[in-house]
Every structure is written in C-alpha cells, then in structure tokens.
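After the structure tokens below, expect a handful of questions from me.
The complex appears here minus one protein chain, its other protein chains still in place.
Then we have chain A:
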Amino acid sequence: MPGATLSRWTMSYFAAACLMLVAAQGLMVAGYGYPFADRGAPETLVVVHLVAIGWLSLLMAGALLQFVPVLIARPVIGGRFAVPALLLLLGGLGLLLGGFVALSGALDPPFVLLPVGGVMLLAGFGLFAGILVVTLYSARPLPLPARFVATGLAALVGATLIGSAFTVALSGLAEGPLLDRLVADGVALHAALGLGGWLSATAIGVSYRLFSMFLLAPEVERSTSRAALWGASLAVGLVAAAAIFVLSGFFGAELLFAAALLFTLLAVFFYGADVLNIYRGRKRKQAELNIRASFAALGLFALSILFLNVPALRTGDIVAAVVYLFVFGWLTGLGLAQLYKIVAFLTWLEAYGPVLGRAPVPRVQDLVNERHADILFRLYYGAVVVATLSLVAGTNGLFRMAVAGQLFVTLCLIREFIRARRLSIVPAALRAPAGMVRPHLFLPLSAFQGDK
C-alpha cells in the first residue's frame, strides 16, 4: 500500500489565510465594520467575508487537502487543481470585497465587481469541492470522520450558491421577488451553512481523527459519533430546506432554522462526549498545547450554540456577540491551535523526512516552543471573551482594545509559525543533518514529494 504524500500547496493556503486574519482584525481595530457600522453595512460585509472566506475557508481548504487522505486512506485525486482553486478564491474574494467597498460609497469601483467576484468564488469553491468529492467518492464506504467532511462540502455548495445570488441582487444586476425574499430572510441561512455546515461540520470530522492521532487514543466509532453526524447532517438539511422555503415564499423557514439549531446543539453534545472519551482513553500522558488550546475552542463552541438556541439571544446586537464568540472563540481558536501543530508537523516532514533513518533528527515537538505559545493562547482566548462581552455591553472602545489584543497574539503566533518553518527553535546539534532540505516559507520545494 502506498503511503500518503504531502499536499504541495497546503502551506500556501495557510499563508494566505493568516494574512487575511491579520487584515480582518486590523480593520476592526481601525474601527471598520461592526460595531462601528451597522450589522448589514457593506463595511461589515468586508470584514465578515475576509474572516469567513479569506481566513477560515482557506485554512480549512488547505488542511483538507492534506488530511482527507489520512481520513480515507487514499490519496487526493486532482490535487493539481489546488493552485487554480486558490487563485480563483483569492481573486474572487478580492473582487467581492471591492464590490462591498463600492456599495459603501467609500470608493467608486463598478458594482459589477460583486457578481464577477461571486462567480469566481463559485468556480474556486466548486473546483476545490470537486477535488474532494471525487476523492471521497473513490473511497466509499466512507469512515465516519470523512462523512462529516461530505456534509461540510454539501453545506459549502449551499452557502456559495446563496452567496452568489446575493452578489447578483446587491449589485442590481437582476431583480425579482425571489432575490428580494432571499436578501431579506436568507442572510442567517447563508451564515449558518457557511460557518456551521461547511466550517464546523468539517472541523468536527477532521478533529475526530486528529485528536485520536495526537493523543494516541484508540479510534472507536461510537454510537454517540454517529448521533453527532446525524445531528450535524440533519441541521444542514434543515437549513437548506429553510432556504428553499424562503425562496418559495412559504411560511415556516424560521421554524426549520430553530430546529436546525436544536439538532446542532445535540450534535455538539454528542461530539463533546466523544472528545471526552478520546481524552480519557489516551495513551499519551500529557496532551500537547494544540489539544489543550482546542479544548478551549470546543468549550466556546458549546457555549455559543447553547446561546443561539435561546430565542431571546438570536435578536439584536446580542446575536452579533454570540456569532463573534462562535467565529473567534470556536473556529479561529481551533484553527490557530491546530495550525500551531500542523505547520510544525508538515515542516518536519519536508525537512527531516528524507534523512530519517540516515541521521539523528529532532522530534516535531523540537520545532516549537510550547511554553511561549501557551501564554499566547491564554491571552488570545481572554481577548476573545472580553471582545464578546464588550459587544454585549456596547463598549466599542474596549472592543477595539480586545481585538487589538487578538491581533497582537495572531502576529506573535504567525511569528512562531515562521520560526517553525525556519527551524529556528530546533537544537543546533540536530538542526541541519547532512541531506536535510530546508523548507521554503510557504511555497513548495521544486523537487518536492508532493501530490500530483
């Protein structure tokens, strides 16, 4: 059986994602978008899409290109399309943001940027989803973690289609009652499919495997795992049905959405129970920092979904605060925590994999400084909680300070990623054995053992 290869462009996806996170937080610190503008204002849409597409989706896409083979024990099919997909996503996002800026009136680019950006994003996500759908299809019957990814991909398609329709409506390119209804009542569904279905269901699936792998725990497909999958999949199905109800003008979309949130809460409960079981069944005495920091994200995930299930908290500015907690506490927290590990792991493979067995090499752990990063993650989560509470309290000055704290930690973590890539922390005696290949910062090596 052949072994898995390294995904050539994963590190490029990660680098672009990190830059987008810095840009988004920088804009918030500068007072751009919510809470300094309305929740639906074009300025807010710029920040939201920088985070959702630029940071989270690129991060997830890069991670999936590397880890889907680990989930299904087969290589990625069509990995060569990863670069065109990345370019389409970056180009599409740029045009989309330009379109939002045009809507805000700050500059005067043509409104047509929005639909063109929408089409490019549709093509980029379509190409990426195509790679994974073909890959997953070749591995049927899918193991449970991969089925979460399949659910996430279905949600991605839904979120992208609704988003593309929004770009057409907002640019004024087309009009009609269908689009009017979607713009009026479809925003929450678009966000739920993107942040909940695509990003969260996929993150849950991959984490089942990564947690077992990193904690040396036996991989058991429990009834609770299947219940979590059903809960997440039903939730995505209900949100998709709600979108059809909205388009058709049928009554009941809100009820379907509330039911989807309830199923999500159940899925989170079962997922949490599974993670606890994996942790208890671990052979590794002490969990590494990426796992500990991920647990904090999981806690904030459960909390934010619990809040979203309270109807009183789904209205007004409170819902914005809860969504902030969900995006920066759960998704971004988990993303940064796993990135901390994955960057070191992939760097180790590039640098020391080829000389393994021929010379003494460091461990993956030798590429990072956990004590330093442990403080950074504590600061990060503290800043997220303060930012969330300041949104609830309406203290915008405190919110800016808290986001500035998040931005500072993000920059420090990026510095840690770069130090890992540069092998700066590796003890000098082990750093450069004969035959070692020094990795590029974010581009693949020319003679790289990557996917085809």
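Note that a residue touches a chain if its C-beta (ideal position, glycine included) is under 8 Å from a C-beta of that chain, and two chains touch if they have at least 3 such contacts; residues count from 1.
Please note the rule applied: contacts and distances are computed from a predicted model.
Asks: Looking at UniProt, which of "Formylmethanofuran dehydrogenase subunit C", "Metal-sulfur cluster assembly factor", "Bacillithiol biosynthesis deacetylase BshB2" or "2-aminoethylphosphonate ABC transporter permease subunit" names the chain we cannot see?
Replies: "Metal-sulfur cluster assembly factor"
Asks: Among A:Trp55, A:Phe214, A:Phe245 or A:Phe328, which residue is in touch with the absent chain?
Replies: Among A:Trp55, A:Phe214, A:Phe245 or A:Phe328, only A:Phe214 touches the chain that is not shown.
Asks: Based on the whole complex, identify which of A:Tyr271, A:Trp348 or A:Phe417 touches the chain you can't see.
Replies: Candidates A:Tyr271, A:Trp348 or A:Phe417; residue touching the omitted chain: A:Trp348.
Asks: In the whole complex, not just what's shown, which of A:Gly105, A:Pro141 or A:Gly357 touches the removed chain?
Replies: Considering all chains, including the one not shown, the answer is A:Gly357.
Asks: In the complete complex, the non-displayed chain touches which residues of chain A?
Replies: Looking at chain A, the ones touching the missing chain are residues 1-6, 66, 69-70, 72-74, 209, 213-214, 216-218, 282-284, 345-346, 348-349, 352-354, 356-358, 360-361, 363-365, 449.
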